[in-house]
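For subunit A:
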Amino acid sequence: MSLDFIIYLIINTAFILLIAPLFAGLIRKVKAWTQGRQGPPVLQQYYNLAKLFRKEIIYSPHASWIMRATPLVNMAAIMVAALFVPLVFVPEPVGGIGNIILFLYLLALARFFMALAGLDAGSSFGGMGSSREMSIAAIIEPTTIIVFAALAIVFKSFNIFVMFASSAATGALTTPTIILIGISLFIILIVETSRIPVDNPETHLELTMIHEGMILEQTGRNLALMELSAAVKLTLLMALMINLIIPAGLAVTLTAAGIFIAAILFILKGSLLAVIIGLFESSMAKKRFFQLPSLFAMAFFFSTLIIIIEVFA
Partner candidate 1 sequence: MIQELFIAALLFFGAGFVLPLAVRSDRRIVRTASYACTILASVLLGIPAIAVLLGSGTVIFPAYAPAGLFSIAFVIDRLAAFFLLLIAVVSACVALYAIEYSEHLDGGSRRNLLCGCTSLFILAMVLVVASANTLSFFFFWELMAAASFFLVMYEYDQPATSRAGIFYFIMTHLSTVFVMLGIILLWLGSGSFALDHLADTPSYLATGSFLALFTGFAIKSGIIPFHKWLPYAHPASPSPISALMSAVMLKVAVYGLLRFLLDVFSPELWWGALILVFGTASAVLGVIYALKEHDLKAMLAYSSIENIGIIFMGIGLYIVLGTAGLPFLATIALLGALFHSLNHALFKSLLFLTAGSVIHATHTRDIEHMGGLVHRMPKTGALFCTGALAIAALPPLNGFASELLLFIAFFESVTVVEPLVKVFLFLCLALFALTSALSAACFVKAFGSVFLGMPRSPESAGAHEVPALMLAGPGILAAACVVLGLFAFQVLTIAGFTIPVMPDIFLIGLLLLMMLVLTYAVAFFASPRTSRVSGTWGCGTHFQEAGTEYSGHGFSEPLDIIFSPLYRTRIRNERTFFDEHGAIFKSGTAEIRLLRVFEEYLYLPVARQFYRIAGAVAKIQNNCLDTYMLYVFVTILTLLVFLGWSA
Partner candidate 2 sequence: MIESAFVAGLVRVLFVCIIITAVYIISARNLLSIVSVYAVQSLTLVVIALLLYLLEGAPVLIAIAAITFASKVLIIPYFIATIQEKIRIKRDIQFHFLSPTSSLFVSMGLMLLVYIVLERVMAATGDRDNLFFFGAVLGISLMLMGMMVTFSRKRALTKILGFLSMENGVLLFGLFVTELPFIIEFLIVIDLIILVLLTTILTVGLDSTLEDYHKRLHRFHLWEDEVEVR
Partner candidate 3 sequence: MIILIFAILSALTLAGILLSRNHRQMNTVCIAQSVTFALMACWILLAGQLPVYRISIGSPYFFIDHLGLYEVLISTLIFTCAALYARGYVAGLLDSGELEKGSLRLFYIAWAVLLAVLVLAFFSDNLALFWIFAELTTIISAILVAILSARDNIDAAIKYIFIASTSMLFSFVGFIFLFETSRVVTGTGTLNWTELLLAAHAFPPIMATAAFVLVFIGFAAKSGIFPFHTWLPEAHAKAPSAVSAILSGVLLNVGIYGIIRTYAIVNQAGAGSTASFLLALFGVLTIGIAAFSMIPQKNLKKLIAFSSVENMGIILVGLAVATPVAIFWVLFHIMAHSLTKASLFFSAGILHRQYKSPLSSEAVDDIRDVFVYQPLAAWGIIIGGLAIIGMPPFPIFVSKVFIMLQLGTASPLVLGTVLVLLFIAAVAFGYFIITMFRKRSRPGRDTDLVPYRTPVSMKVPIIVLLFILLVAGIVFTTGEVSFIQSIITELKFT
């Protein structure tokens, strides 16, 4: 493990933790604007987290060690997954870090525990959230894997580091397939981060909620960890999209200037994407749960199309 890589670990983790709440706040702000509200400040997420961290934790009498462990495991898994997606600097991959399958399954690990925690307290909302989360995760999985397989075909590798490196080397938007991949990735992003039209991250009491239902019983710093991890996950998937499609500025060598520029550019690109997500969410109505499979089918169709184009072209 080279020094570069250790520096990468630190930079990447720190950076993503720092900026993650920003994007989440930004999306909210955009949504508020489009709805004609002023909305909370962009930095409101940071305040929330800080406040939650200071609050005491309340556990249900039925809750077990699952409830206590989940925030930690969830956070740890997401943070390890974060190591797989370089935000600003792409080093040489070490020991299989960057493996796309491992990345997916780390997210799955987090989800598994989150779903268990949803069931732990015996609340019907939590159970509903878990149930729906696992269902959606399951049926989006073929699409995800096909998209990643398409990426593997395009980039001749299934290591995210290598993909980023080659996309950074070639610039941007090299092939039309990348656009299609972008669409699919966007759908995956929406689904994985529980956004409209799949889920509504703003509500707590609608019967439609999924992700928020699962973490309904979480309180205090546990809730903070869950919120933070959700934000990190959002940022991760955004980064995946950004660095594949518009990799401009992505540093491939370790220089302070390069990283600084890359960071600034990333924040800009990320903000743009956040705005797009916000607008997209605002323009959509939440879909009924059982209409979702058709949405996923569309995504699956797109990704299969990519494969067919790639294979037969």
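The candidate set was assembled so that all candidates are chains of the complex that A comes from, given by their letters.
Keep this in mind: a contact is a pair of C-beta atoms (placed from the backbone, for glycine too) under 8 Å apart; a residue touches a chain by one contact, two chains touch by 3 or more; residues count from 1.
A quick note: this is a predicted structure, and the numbers were derived from the prediction, not measured.
K.L.:
Determine, using the touch definition above, which of 1, 2 or 3 touches subunit A in the complex.
P.N.:
1
K.L.:
Given the complex with candidate 1, which residues does subunit A contribute to the contact?
P.N.:
Spelled out, the residues of subunit A in touch with candidate 1 are 53-66, 71-73, 75-77, 79-80, 83, 94-97, 99, 101-102, 105-106, 108-109, 111-112, 115-116, 119-128, 130-132, 134-135, 137-139, 141-146, 149, 152-153, 156, 158, 205, 216-217, 220-221, 224-225, 289-290, 293, 300, 304, 307-308, 311-312.
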